[in-house]
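One chain of protein is taken out of this complex; the other chains stay put.
Letters A, B and C mark the chains as written, and numbering starts fresh at 1 in each.
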């Protein structure tokens, strides 16, 4: 489902953010991505979604080689992914409902189907009562959960979550992890970048550990 | 230094975010503020900085009654505070240096003094090499540390930190906590809203716990 | 009321699920375009000041271009009508009474070279002057009436040769009652050549103004694109295609052009209406067959259509260029 083969990423004037990264994730596999601040976790996730392009190496997503992908195909790649951003990336001039509906709207889905799916997603993150509020009127943790709902609303094949529980209390974090595990059960590949040691120890999955852009450890 | 006396905060169409909150912090005291997502932690901090106004009750900061404060006095209240925001609130069109320099710039400080202090603050959060970068070229944790540097650069009397370690790895979190404890040593009052149980257990300070806007527990 | 609306909704739904063929898809697409079109209009109206400024500037540009067109088409007609109206004005001596003037007019009408003679009495002249000079009531303070009576002499159409006219004029000039006899022909030729130059300049200016419309729409769309930068980025991140992202901006360009075009049409028509009255009177005075040329339906449609097209072109130029600069992708 997801293959990195000797991938490098160099930002201009910032040195290598990723060096020689190789790993493989099967369909329905779930992994943590850990490492110190600035290790390259977000960069790795951005490469998969083609938010950044790798400088060197090969990257396969669902059988497609990203190096050979045309600009016009990128939107359709992204529709297969569920992205949770470290900085949420919400639209503050749209309601919670409209924020979560966006990935469905761009596919041209009918409004009844959209409403049904958005409500289901909001229900899963415990925000069903707040669909008509604007994000600025919500707490930090509530905003983070909007981002999570938006990532899962289009039933993606791969979920890439960047620090999805940074602003959630332990109880909610556990609920979100349960949600991810449900997706994993139905064959979704899940990759979670996180610092939350407590979470990692409670929910046991394999770990990819980065240090200064290099994978140093791949254990259970 | 900081006194809440039966404070209420009601957002329009959102019910009470804080109900009947009373507590007192002395000069040089350090506390955690905990509670589930949406409990009212950020709201409590916003009241102190007059980002929101309380609906009822009395609030004293450094001897000043915020209920009687004129709009013109608010900037001078804020200059006494070091605010760390849950969503960082950085300016993406300014360099790291300019972001951190802002609280000093508004006081009309000379540029040599500003440069000296900004470098010192960036050094404390481990970002000294990145002062000429723009925030978007930094990782999530690095951005969070810009926000921390900006909060401490003007040597505030009170530090209000909202989830300051949500995107930091355990090692960096510990360093930031050490930084706060240094400020506490020299008489700064520190209030930290956080979910990070691991952090709370490692660095022992008194806790203010909120549940649905009420203080339920004030223990060591 | 509510149940009716629900029924309607349900009806639409059933309808959709019954025919899911190509036709259904197209009607769905059209429906979506209609929704986006109206959504962009609301968005424009949500920032009324900015929209008003852009539309105002564009409307001015279009109005100028349109006015130029009207000016040229009218002045050609005017000049033509002037050429047929060779008339001689006889300004009478101050001491001549209206009776005497009337008598002189009668005499002149007997002349076989003259088609018609109109008398403008001193009172009429004063009234006219009051009306056209804009001094109005201020002139009531004047003692007496300093203006002379005027006889307007229209020679027979058969009198085409210049020397015939000259003879006629000299003859009238010699009348004791006549102060000055004046025939305005030279300025008609001058006017003609001036209009020729103006019309060429005007064509050039109109193309410049069309460019200005494209530029203004483009710039307005550019700043809107900057304002909605986050929206564009997030839409891209959740898999929105460029077409999906561009459309609202093209619609916005269309609306800017369309609204400005309609506004310009209104302004031009209003100006023409306002000019029509006085001009009609003036034409009457000069016995001219000149008729103000309003915009025809075809010309009006062309005006509004061109404006809309220019708006879309401006939006398209900017969006297709700027979207490539937006990271990611």
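Here is the rule we go by: a contact is a pair of C-beta atoms (placed from the backbone, for glycine too) under 8 Å apart; a residue touches a chain by one contact, two chains touch by 3 or more.
Just so it is clear, the model here is predicted, and its values are computed rather than measured.
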Q) For the chain that does not appear here, which of the shown chains does it touch in the whole complex? A) B, C
Q: Kindly state which of the options C:26, C:39, C:180 or C:270 is in contact with the chain not pictured.
A: C:180
Q: Quick one: say which of B:7, B:21 or B:50 touches the chain that got left out.
A: B:50
Q | Residue of B:10, B:56 or B:79 in touch with the missing chain, whole complex considered | A | B:79
Q | Omitted-chain contact residue, chosen from C:59, C:104, C:153 or C:169 | A | C:169
**Q.** Interface with the unshown chain - residue positions in chain B
**A.** 46, 49-52, 71-72, 74-79, 83, 85, 89-91, 93, 102-103, 106-108, 110, 112, 150, 154
Q) What is the set of chain C residues that contact the non-displayed chain in the whole complex? A) 49-50, 53, 57, 89, 91, 93, 129, 132-135, 162-163, 166, 169-170, 173-174, 179-180, 182-186, 193-194, 196-197, 200, 215-216, 219, 222-223, 226-227
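By our rule, only the chains that are shown with their structure count from here on.
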Q. Based on the averaged CA atom positions, which chain is farthest from chain A?
A. C
Q. Just how far, in Å, is the C-alpha centre of chain C from the one of chain A?
A. 59
Q. Per the centroid of Cα atoms for each chain, what is the distance between chain B and chain C, given in Å?
A. 63
